[in-house]
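Single-structure report; data block below.
One chain of protein is taken out of this complex; the other chains stay put.
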Amino acid sequence: MMRTTARKRRTVVALAAAGALALAVAGCGGDGGDEGGSGGDAGGEGTTQTVRLPKLDGQRLQVVAVWTGPEQEAFTKVLKEFEKRTGARVSYVPTQDAMLNYIGTKIAGGSPPDVAMLQQVGALRQAVERKWAKPAGAETKAQLAKNYSRGWQDLGAVDGTQYGVYFKTANKSLIWYNTAVFDNAGASEPKTWKELLTTAETISASGVTPLSVGGADGWTLTDWFENVYLSQAGPEKYDRLAKHEIKWTDPSVTRALTTLAGLFGKPDTIAGGAAGALQTEFPTSVTQTFTGGDRPKAAMVFEGDFVSINIAQTEAKLGTDAKVFPFPAVDGGEPPVVTGGDVAVALTEKPAAQALLTFLASPDAAAVWAAQGGFLSPNKSLDPAAYPNDVQRGIAKALIAAGDDFRFDMSDQMPQSFGGTPGKGEWKALQDFLKNPKDIAGTQARLEADAAKAYANGG
Amino acid sequence: MGSRTAPASPASRLASRLAGGVTQVFLVVVALFWLMPTVGLLLSSLRSPSDISGSGWWEALTAPAQLTADNYAAILRNDTITDSLLSTVMITVPATVLVVVIGSLAGYAFAWMEFPGRDWWFLAVVGLLVVPVQVALVPVSKLFGQVGVFETTLGVVLFHTAFGLPFAIFLLRNFFAEIPRELLEAARLDGAGEIRLFARVVLPLGGPAIASLGIFQFLWVWNDMLVALIFADSDAPPITVALQQQVRQFGNNIDVLAPGAFVSMVVPLAVFFAFQRQFVSGVMAGAVK
C-alpha cells in the first residue's frame, strides 16, 4: 500500500540523471519499454482525451481513500478532471488506515461510498466476499485490456471476475540514502545483503546511524520482510506464503527473519534504537534521514518510490543530496521487486461509479496525478513524459518494462486483520520482532497463530 | 474566601503566612501547568510547518518573529474546514433546540400532569441517563438506514436529541416541580389550557434551567466526534470528523490540525466564558450523566 504524504505542495525538484537507477531497479537492462504513449503533449495540461465518458450531469459520487495533504490535493485534481468531463459532482473523504472499518459503518446504515481506493488486495477480496464490491463494467474492462498488463488486471480480479482498477502503484524495493553521509564514510551503494551489512558498519564507524525505520507504521516492517523473503526464498515460496499455503513457522521464514535480525539486532544500527523506531512514523523516518546537516539521524531509509514526496519536504535535492539504490539481493537470489498499489473499486451500482473506474483506468487520469509527482502508474499507455522528473520517470519505465515480472506486496494480499491493521497481526508481530530481534521462534509462532485466525475468519 | 479569624500568637501567624505563600506558589505553578498544553497548541498553530517539525513551540516565546497567521489563512481558505464548521453549526443548533423543546414538554408533563404510572415513567427515563451511546451505534445505523436518515444531518440531530433527553427531562422536571403550585392554579382559574400554561407560565419561569441545559447540550453536541463519524453525512462532516480524517499522518498534517483544533475550540470556549454560571450549574445538575 502506499502511504505517502507530505505537507507542502512543493513540486518535486528537478533532478540529475537517475536513469541508471531505473534499469537497475527493474533488474533488466536495455532501454525499457517506452510503450504506446497516447500522443501526450509532454509537460502540457492533461487535456488529451483517450477515453469516452458518459454525460452525468448533476449526478453525485463519493470516493474514499486514505490520502491527506498533497496526495489529497493531487487526487482531487484527478477528480476535478472527471467532473469537468462528465458533469458529475464528486466528493472525496479521507479515512484512517482501517478503511474497511469506516466503510463498514456506512454499510451498516445502507449508504456506502460509491468508490473506494482500497489499499490491499486482501481488502478487495474481503469486500467481494461480503458482497460490498460491484463488478467492473464493460467500458472499464475495455480500458483495462487496452492499458494494463495481464498481471495488473488480475490483481484487481477476484475468482475470475474483474472488480478493481489499480490506479496508483508503488515500487517498494528501494533504499534511499543521504549522499553526504555516504561520501563522508566512503561507502558505496551495496548490491547484495552482505554488502549492505558492510556498508552499515562503515557508516556506523563514521559516526552516523545507518538506518532509519518508520516502525510506528507496521507496513514498513512487512515491506522489509517481504523484500528479504522474496529474494531469499524465491517467488514461488513467496506466493505460497502469501496464500498461507506454507505456514509462518516454515524454515524459510526463520531464515528471512534471521537475516533481518542480523541487521536490526546490531546495536547502533537503527536511528533511535528499536524503541525510537517504533515511535517514528513513516514520513518522519524519511525526513530525519535528509535533515540535520552533518548530523542526520540516519544515513539510509527503505521504502517505495513515494519516499520522494517526503524528501521534497526537506531541503535535500533529489539526485544530488538524496539518491536511491535497489533493494539488494539476499543470499544469491534475484534482487526483489515488490510492488504495492491502491485499487479503485465500485461499492454502488451507480453509472457514475463505473464511469469513474473507467476514467481511472485510462491514461488521462494517470497523467493528471503523474504531473503532480509522488505517483507511479501501472498504466502502460501513460506517456512517461507525464512524470515531472527523471527519477520518477526512470522508476516508472522500469515498472512497465518489468511487465508481469514482479510480486505484489504480500501483506496486502492477506486478510486485512492480519496484513493491514494497525496494532494487529503481522504489523504488530513484526513490531515486536523489531523490539526483540532475538525472538525469532516466538515471532513465527505469533505470526502463524494470528494468520491462522485471520484465514479461519474467512480471509 | 480570603478572610479568616486571625491566629492567636505571632509565631502561628508567621507560620500561616508562610503556608499561604506556599499555597500561592503551588497554585500558580499548577495553573501554568494546566495552561501549558493549550498554549502549546496555540503557538504551534501560529508557526510554519517547518518550524513545527524542527523545534518545540516554546522557541516561539523567545523568537516571536516565527509567529505567522499563514496556517489560519490556509484553513480558512480550505473548503473542507469551513464547510465542516458550518456543518457543526447545522447539527448543534437544531440538536440543542430540539432537546430543549421536547425535554421541557416532557419535563412539564412529569412535573404537573396527572397520568397513570407517572413516577415510574419518570424513573425509567432517569435510568436511561447512563446508557452509553456506543450501545446504539449499530442498531441505530440499521434503523436509520431503513428510514433513510442515515448519513444525513437530520439523523445526527435526532440521535443527539434522543441521548440528550434523559438529562433534559430530569433537569427540567425537577426545576419545574419547584414552581409554586399557586401560580399554576391561578392561571388555570383564569381559564388557561395546558398549552398556554406551559408557554406563558412554565417556560418563562424555567429560564435558568433551560439556559443551563441548552449550554450543556450545545457543548456536548459541538464536541462530539463518534456519533458524527458514524451518522453524519460524510460529504458534510462536522469539524471534529474533518480533523479526525487528518490525524492518520499527524506530524505531516499538523499545519491543518493545530489551527483547526483551535478554531473548533473557539466557540465552546466563548460559550464557556460567556455563560460560566449556567455552564457550571448545568454540569452540577448533570453530574449524573
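Per-chain numbering from 1; labels A and B assigned in written order.
As a convention for this text, a contact is a pair of C-beta atoms (placed from the backbone, for glycine too) under 8 Å apart; a residue touches a chain by one contact, two chains touch by 3 or more.
As a convention for this text, contacts and distances are computed from a predicted model.
Name of the non-displayed chain as stated in its UniProt record, restricted to "Circularly permuted type 2 ATP-grasp protein", "NitT/TauT family transport system ATP-binding protein", "ABC transporter permease" or "Cytochrome c oxidase, subunit IVB": "ABC transporter permease".
Shown as candidates are B:136, B:154, B:192 or B:205; the residue that touches the absent chain is B:136. Of the options A:102, A:166, A:264 or A:408, the residue whose C-beta touches the omitted chain is A:102.
Touching the chain that is not shown, out of A:50, A:192, A:206 or A:348: A:206 (per the contact rule at the top). From the options A:54, A:87 or A:422, the residue with contact to the chain not on display is A:422. In the full complex, chain A makes contact with the omitted chain through residues 97-98, 100-105, 107-108, 123, 126-127, 129-130, 132, 183-187, 202, 204-208, 215-218, 268, 272, 275-276, 278-279, 281, 293-295, 415-417, 422-424, 427-428, 431, 454, 457. For chain B, the residues in touch with the chain missing from this view are 1-2, 5, 19-20, 23-24, 26-27, 30-31, 34-38, 40-41, 44, 52-58, 102-103, 105-106, 108-110, 113-116, 119, 121, 123, 125-140, 143, 158-159, 161-163, 165-166, 169-170, 194-195, 198, 219, 222-226, 240, 243-244, 247, 250, 254, 257-258, 261-262, 264-265, 268-269, 271-273, 276, 279-280, 283-284, 287-289.
One rule holds in what follows: only the chains that are shown with their structure count from here on.
With centres defined as mean CA coordinates, chain B is found 42 Å away from chain A. Those residues of chain B that touch chain A in the complex are listed here as 49, 53-54, 137-138, 141-142, 144-146, 150-151, 229-231, 234-235, 237, 244-255. Interface residues of chain A facing chain B in the complex, by the touch rule stated above, are 3, 5-8, 60, 62, 64, 66, 68-69, 91, 93-97, 105-106, 108-111, 113, 281, 283-284, 287, 291.
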